[in-house]
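After this line comes chain A, so read on.
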Amino acid sequence: MIALWLIVIMLVGGIAAWLVAPLHRHASAWVAIAALATDFALALGLAVGPARTAAVTRIGAFFVNVAFPWIPRFGISFHLAMDGLSLVMILLTLFLGLVSVLVSWREITERIGFFHFNLLWTMAGVLGVFLAVDLFLFAFFWEVMLVPMYFIIALWGHEHRIVAAIKFFIFTQVSGLIMMVAIVGLVLAHWRATGTLTFDYFALLGTPLSRSAATWLMLGFLAAFLVKLPAVPFHTWLPDAHTEAPTAGSVILAGVLLKTGAYGLLRFVFPLFPDAAFRFAPIAMALGVVGILYGAVQAFGQTDLKRLVAYTSVSHLGFVLLGVFAWNELALQGAVTQMIAHGLSTGALFALAGLLQERIHTREMPRMGGFWAMAPRMGAMGLFFAIASLGLPGLGNFIGEFLVLLGAYQANAWLAAIAAFGLVASAAYALLLVQRVFHGPRRPELALPDLAPRELAVLGAMLVFLVWIGVYPQSLVDTVRPAILGMQHLVVSPPLLGRRG
Partner candidate 1 sequence: MASVLSEGLAVSALLFAIGLVGLLARRNVIMVLVAIEIMLNAAGLAFIVAGARWGQADGQIMFILILALAAAEVSVGLALVLQMDRRHATLDVDALSDLKG
Partner candidate 2 sequence: MRDALVLVPALPLAGFLILFLSMGALKRGAVAWIGVGSVGLALVAAVVAATGFWRHGAAPYTQTLYTWLSVAAFVPRVRFYLDGLSLVAMGVVTGVGFLIHLYSAEFMIDDEGYSRFFAYMNLFVAAMLILVLADNLLLLLLGWEGVGLASYLLIGFWYGESLNGLAARKAFIMTRLGDVAFVIGLLVLFNRLGTLNIQDLVRNAQAVWVPGSFWPTLAGALLLGGALGKSAQLPLQTWLPDAMAGPTPVSALIHAATMVTAGVYLVARLHGLYALAPAIERLIAVIGAVTLLLSAFAALVQSDIKRVLAYSTMSQIGYMFLANGVGAWSAAIFHFMIHAFFKALLFLAAGAVIQALHDEHDIGRMGGLRRQMPFTFWSFLIGGAALSAFPFITAGFYSKDLILWDAFASPLGGPAFWAAGLLGAFLTGLYTFRLIIRVFLGPAKSKIGRRPGWLMAVPIGVLALLSVVGGLLNIPSLFGGGAQFTHFLAQVLPAQALRPGVRAIEPDLETAAIGASLGGIFLAFLLFLHAPQWVEKVKSTVAGAALARWWGAGWGFDRLYEGVVARAYAGWARANRDDFVDAGVDGVVEGNRLLHQLLRWTQTGHVRWYAMAIALGAMGWFWLAVLS
Partner candidate 3 sequence: MVVIFYLSSAVAVAATILAVTRVGVVHALLYLIASLLAVAILFFTLGAPFAAALEVIIYAGAIMVLFVFVVMMLNLGERALAQEKAWLRPRVWIGPGLLALVLLGESLYVIGQGAHTPYRVAVTGPEAVGATLYGPYALAVELASLVLLAGLVGAFHLGRHALHGGPRDGERPQ
């Protein structure tokens, strides 16, 4: 039931935030914080409790499972389940949700209630994506998270927000449609094979498919996930959307929405189509490597601060793609760690970019410089998150990247070696960012107040988490391990058709 509550609290909280908006300027924000904090506490309770001891069974390592019939005629049920992977993703989502509310404190001045409504409903959609184990329900939530995000970009974004929002929407919508077709195809294949019409994930595992059918269906799923991830060459929606979105939108896009793509790869592509996925793995890993290097080079060339950070996402998520398709424990743990660390580091960089824009009304780096002298706290934070994002050992991103490389090397040594060059390229862009924004001669003409305590607290919390993951990643690894072992188990020996767990 708790899985359902997580989503319901978000939905109800969203409506409540909308309704209370007229009461006080920050009323909706407080309601949103209350809802997110409640959810976060619930999820944290699961993390210290059942997540650690989840048993790895034939169908995975789920410790929360709730199902209601929804459209029984087509075998669609409202089926939610949670394992360690879902849990850490949900924790990240809710944490970044809190961050988004806090960094929008002053930035959002119009339609505040509707903003928080959209924020929380996006959260609800994302939680649903991380929890759904009915493919129809998954596709449903996949769309649910899209629409409010579209509004967030289109209503509260910057100069070219409409174009960016539409681009984001079309990319995601079209790829989601392809996934929907693939879902229906899979369900029909299962129906033909067994006579049961069902969208249930556990039932569909191990559906016998011909080689070509499996490949095509997998490509259908892949379309949605690679666009969302995003993998080069499907990434071009991302710089636009990230740049034009308001701060909260950027944080959530980078921190959370991109992760749904990686989550989908882990949860669906490999378990449902193991053979096809393994056949495709070299191509996908190569795409990952291309993403790592291309994203880093592109980031280096940007002058818009948010655009730079957006391209670093492409680079970082390339590691995730590489790790997922290497599909061994090291690489998978690395990919998950990288997702969390990227969510924190990139989210923080977007937050900083937003705070800067709020103060100096520009994102153009040539018009910045010397901010350390004026705002040393902000400079220190910017420096920290920049070096986190270049993968300094002792911080979260390094653990993720190194594990991915270690695992990927076992799958494909050459690609792993090429991917390692991402370390240099990331250093180039991260240090360029620090140089252009914080170092250099002082700009006396700009007034730049340093971070307020609220902002410092938000960024400080992200800093602490990143250091925590870097210094003691075992806590994260242990939470995710049963889920990863479970998924690997599925892929090695999928449960026989018709026998449900």
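Please note the rule applied: a contact is a pair of C-beta atoms (placed from the backbone, for glycine too) under 8 Å apart; a residue touches a chain by one contact, two chains touch by 3 or more; residues count from 1.
A word on the picks: all candidates are chains of the complex that A comes from, given by their letters.
What you see is a predicted model; the values in this text were computed from it and never measured.
A.B. asks: Given that every candidate in 1, 2 or 3 is part of this complex, which one actually touches chain A?
C.D. replies: Of all the numbered candidates, the touching one is 2.
A.B. asks: Touching candidate 2 in the complex: which residues of chain A?
C.D. replies: Against candidate 2, the touching part of chain A is residues 167, 232-233, 235-236, 239, 297-298, 300-303, 328-330, 333, 370, 372-373, 376-377, 380, 383, 387, 392-394, 398-399, 402-403, 405-406, 409-410, 413, 416-417, 420-421, 423-424, 427-428, 431-432, 435, 438-442, 471-474, 477, 481.
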